[in-house]
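Worksheet: the structure to be examined is printed underneath.
Only one protein chain is missing from this complex, and each of the others stays in its spot.
For chain A:
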Amino acid sequence: MTATREKRDPLARKRLRHVPMGLRSRAMHALSARAAQGRFVLQACTECGNVTYPPRDACPQCWGELSWQDQPDGGQVLCETTVRVSTDLYFRDHMPWRMGKVLLNAGPVALVHLHAALHPGDQTVVRMMIDRGGNAALFAIPAEGTDLMSDPQWREFVVPVEGRIALVSDARSAIGRAVVKELQARGAELVVAGLPGPSLAADANDAVFNLDRVQTIALDVTDATSVAEAASRIGGPLDIVVNTARHVRTGGVSANPGFVEQRRAFEVSAMGFSRLASTFAPILAGRPNGAFVDILSSSALCGEVHQAGFAAAEAARHSLLQSLRQEMRATGVRVMSVFTGPVEDADHQHVPPPKVAPSRIASSVVDALLNGREQTCVGDAAQDAMERWLTDPALFVREKNL
């Protein structure tokens, strides 16, 4: 692999990476769970209508019951301060750190992380981010037209793509090819495109694999040896892993089960996920902005009668993903889910539209990275599935399997 590597003192001790404190109240975890979906929500009192922040268990004005509601994200910066000294290990690594108070258009005044370009009196948009410790945090950015990435404080909350090294686990599929193309176009230093066997002579002439800053590598997530060898061939730093591997086949449980395909779906989606994560997570953990992005089917949420094996494998993958996210909290590595419904590809020829274009999945992957969004739903089908599942999972499962 020939990417330009940053210069590092070979004798320097490995730098320990810290994350912000993780301990939070239950109400705060409820906010984090919503922030992870990219929503800007605050609690509003069901009795007096007062909107409150930070999260609480009861309305501070009338003791009424609070409910989560999407809120306008605008506001005005009231004041700022720069923290230069802290006993917190994470913030000590990132001094100086700017914070400020913002009068939210939604009502409350909030203590926020402040973008370098903002000053008291400025109009601002407040983003509900997930910090490196996995908790919601408000970050005020200029209302328009600033290069957010120029602020090192902002970069702590997102995953830059430009100049980074990324691996795409299965680049042979339509999704995989689109992701390789997108990462390359968005300025990744090197995109390593994993190709499961059997290899084809035609791969050598493939336009995507011949792009500048793209290299192919043999990688089959069903084979632990192959994953280990791929890691050894990549060798050096790796910032981003995008897991595009999946095995979509039709088949039921009692009717037309297709055990060979069912087993393969589990080998790819579930066991493949574990093989990939166990090999690459330690490599990502050594990086300042490591991220593991997993593309999974929204049928992971509910099962799917005509693709029972695939949906079950994706459900297993979803479960493993949650465990990996928890394991990675202490390292600051972002674990991101990108849910999709049926894709416009060879695997979904039997499905009528609407289907999601692979290029749209690819741009959503990059969008999730650049915005530090933990959970993304691409396309109407996935968004609808997630909304219905969040609203009434029992009803959704029933409806999806009628």
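Basically, a residue touches a chain if its C-beta (ideal position, glycine included) is under 8 Å from a C-beta of that chain, and two chains touch if they have at least 3 such contacts; residues count from 1.
One rule holds for everything that comes next: contacts and distances are computed from a predicted model.
From the set "Kynurenine formamidase", "Tripartite tricarboxylate transporter permease", "ATP-binding protein" or "Nitrite reductase small subunit NirD", the protein name that UniProt assigns to the chain left out of the figure is "Kynurenine formamidase". Contact with the omitted chain, checked across A:223, A:327 or A:367, is made by A:223.
Only one of A:200, A:253, A:305 or A:390 touches the absent chain when the whole complex is considered: A:200. Although one chain is hidden here, its contacts on chain A can still be listed: residues 197-202, 218, 220, 222-226, 260-261, 264.
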